[in-house]
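Yeah, one chain of the complex is gone here, protein chain that is, but the others are all in their spots.
Chain IDs A and B follow the sequence of writing; residue 1 opens each chain.
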Amino acid sequence: MATTTMTRSRQAEGGRPPWMNPPSPLVRGIKALVIALIVITMLYPLVYVIAMSFAAPEQARSGVVFPTRYSLDAYRAIFNGGTVTQGLQNSLFITVVGTVLSLAATSTLAWGLARTRQVPGAKAVLIMVLATMFFGAGIIPNFMLIKYLGLLDSTWSLIVPGLISAFNMIVIRNFFQNLPEELIEAARIDGAGEWRIFLRIVLPLSKPVLAVMGLFYAVGYWNTYFNALLYINDSEKWPIQVVLQQYVLAGVAIPGAVVSPDQPAPPGVTLQMAVIVLATVPILLVYPFLQRYFTSGVLTGAIKG
Amino acid sequence: MVEFSRRRLLGAVGAAAAAATVGSTAAGCSGSAGGSAGGDYDMPTYQPAPDLDVQPHFATETPGMEHVYTDYPKTWFKSVDREPGSGGKVTTFQLTWGDPSKPLEDGNQYWAELNERLGVSFEPQFVPQPVFDQKFATMLASGEVPDLVFVNDQSAVNLQGIRDGAFADLSEVLSGDNILKWPNLAARKEEIWQASLKDGRIYQIPSPVWALTNLPVMRTDLVDQTAVGRAPADADQLLAMLKEVSALGSGPGGQQVYGVNKYDPIMWYRLFKVGPDWQLDDDGELVLSATTDRYRQMLTWLAQAWAEGVFDPVAMTTNPADIVSGAALAYKAVGETAVSADGFALWEADLPGAAYDFFDMPGFDGSGQLVVRNIPYGKSTCVSAAAAEDEDRLTEILNVLDYLSAPFGSEEALFVAWGQEGRHYEFDANGIPVPTGDDLNELGVQYVGVTSGDNSYRVHPNQSVWLDSFVQVMESMAQHSIARPLEGLEGASDTFVTKGAQLRQLWDDFERGVITGRESVDDLESFVDNFMSQGGTMVRDEYTQALKDAGK
Partner (left out) sequence: MSVQTAAGPGTRASRAPGPEPRRPRRRLSLRQRIWRERWTYTFILPGALFFLVFAYVPMLGNVVAFQDYTPFRGIDGSPWVGFANFTAIFQDPEVLTALRNTLIIAFLQLVFAFPAPIALALLLHSLLSERVKRLVQTIVYLPHFLSWVIVISVWQQVLGGGGLVAGLMQDWGMGGFDAMTNADTFKFLVVAQNVWKDCGWGTIIFFAAIAGIPSERYEAAAIDGASGWQRTCHVTLPALIPVTTLLLILNIGSILTVGFEQLLLQQPMVGADAAQVLDTFVYFRGVLGGQWGIATAAGLLKGVIGTILVLSANKLAKRMGGEGIF
């Protein structure tokens, strides 16, 4: 869409949109202060986690508020296991494939349910979907279904059951409903089919919300943990979160029972922190790439222009 | 099983129809009809494991205490003399920690040798600890119970599996001398079998455990700065000592120090001789320990200690990482102190200036403390009921378990626990196996749910400085220890199984509330009333009946 890019470049040139004038120094000062405060409080824990993950073992064991001596022991211990790379690969597959499939399935359904008033039965389906947000099933029925479908020990068991989240579907639908109608109307008058309208007009116009939902799904798939533990016995297929948690849990007993006095003592807080760093940093990197879809003013140039 | 249902049907006062029906179906599932459960059997014969070729440093007959060894065996005996299995498949459901195991097909040499030694294809299902109970439930629900299943009978879900008949009744197979076919299984004392009976039958093959797993330790560098010193005679002196340590403010390395930095109830229960949760009073009636005077005295003392700053303010946290202070007194596992290569030696190196020792806790009134012995507990293995229907298959499964259960000092146990010499471990100068090499993740396949035989404390050479102190403190604890009246009967109260967690939480909540000043010790009576009305009364009645049935 040529007009869209035109609109975007118009605002990109000056660094800020032409209608925005710099506010008064006082307002700017207050804003800067508030933002600085927010940034510090939000950044501190991450700095703490990273610092602790590099803490020298003796400091971590004897207890420190913030480490002053550092070592790579925790990371070495994790990577020596050798299964981390395999776990990363598994998680990457689940995340990428899962997110793509989820976005496709969710946006399709959302578009189908966008016009509940015109389409007989759509409202019933919408309510059916909505109800799944409040009524769940226990682990046993879910497990039996996965088993019955032959998905146990398959990576797909971590993708397929969570393909469409009711919440995400309803949010996307809401955005679809707020798209400028003129465009779609015009395409319809031109005789474009529903699928053509969906693929050529609706999806391109919905990049911001698709980016957000993509992020939601990606984070969800990346953090897959509990289902993986339930459905995957073959440790070669474990996603990274499961693999990493195993290191943290080494030596932790079943609650309520000291299982084996021969087991090694639980590893220090450093290992726990290193695991957090390794488990979160890859997914943190996704967001900055999505931000470019959040530039405002991309739509109407195409309509009015 | 029938015992359970009968009691349920007759004695469940005010229980919903739900409870009554539990019993009848449970009996139906167990496959044992009529009044007497299964066939008659004797307790399995005890056949001790062969003696080690080293002498204990400290030998004892005190109940609760074990021999203390400082030397490792020089030769490792052969415990199993039997043709390997038929090459069939034996599946397990086993608790897993640490690195995932390297798969067999990727050249896991440990697994390959294990298969060869067992003569079967050993096919474990690895169950990570965080979801053990959930996976246990899905395993039961799917109806596909692996041949050997690790069972933690302190967990309600696991107990349900036993009660519903998922696992084989092994009473007759292991009865009396029958067990001698499996010498390593036979290397368990009767008390251990006794403690894990369910409704009077053997479903579980238990593992021996230490009766005393934890002991108090102190920071002598801090305690020596107080007027009271290392040997407070009673609760008053202990309180004075702890207050003085808190008053120091900071210790070596500029670390904040307190009298105590983590609330561990057991330590204080011992000090105030509170005894087990359910205990017999002077009239032989079962009562809750919270109704005793000693419990009230303990709460009062702890609340005072808290108010006077003995405790680190984060002492009630559940996350160990929150605690960064040092403390005069702490409650530690034997496994992380005396028998560990790390223990005090490492801690002292970690924090220069800190010094540790074991602490012989007095009783609050100047007499001895009161320690409750820790038998039984959850670690056991069950055999699938379906697999056990075929006698040959049951024998083969028990053969495998027998091998895995080889006692300490045997060549088999050395392999099962440590792997192959040179590849997975080396002997150090003291003849102790030390893990080594890059292939340790091959050991992920090992079955850790079962051990047998000698259960002594093996103090690591790194801890030799504290050896005498360890022996003295442990022996003193054992001498002041008692067994719980309900030993082996905990599972006999259905209310305890289903509501135990809720009641425990109620109690913990009140206890911590009084200590931190949120609640008052004056409300103890109303707490007890509440506790009893929310299920405590039923628990008490069910236990009283169980004690009567057991002839205690």
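To be clear about the criterion, a residue touches a chain if its C-beta (ideal position, glycine included) is under 8 Å from a C-beta of that chain, and two chains touch if they have at least 3 such contacts.
Just so it is clear, the model here is predicted, and its values are computed rather than measured.
Note on the undisplayed chain: of the listed residues A:129, A:218, A:232 or A:271, the one touching it is A:129.
Seen across the whole complex, the unshown chain contacts chain B at 16-19, 21-22, 24-25, 29, 137-138, 140-141, 143, 155-157, 159-161, 163-166, 256, 312-314, 316-319, 321-322, 324-325, 497-502, 505-506, 508-509, 512-513, 516, 518-519, 530, 533-534.
Contact between chain A and the absent chain runs through residues 7, 11, 15-23, 31, 34-35, 38-39, 41-46, 48-49, 65, 105-106, 108-109, 111-123, 125-138, 140-142, 144-145, 160-161, 163-164, 166-167, 169-171, 174-181, 184-185, 188, 193-195, 197-198, 208-209, 211-212, 215, 219, 276, 280, 283-284, 287-288, 291, 293-301, 303-304.
By definition in this document, only the chains that are shown with their structure count from here on.
Once the centre of each chain is set as its mean CA position, chain A and chain B turn out to be 40 Å apart. Per the touch definition, chain B reaches chain A in the complex via residues 95-103, 125-126, 128-132, 134-135, 137-138, 141-142, 152, 154-155, 209-210, 213, 253, 255, 320-321, 323-326, 333-336, 339-340, 342, 346-347, 349-351, 354, 374, 377-379, 417, 438, 441, 444, 448, 451. Of all residues in chain A, only 57-59, 61-65, 80-83, 139-140, 143-144, 147, 226, 229-230, 233-236, 238, 242-243, 245-247, 249-254, 256-263, 265-266, 269, 272 touch chain B in the complex they form.
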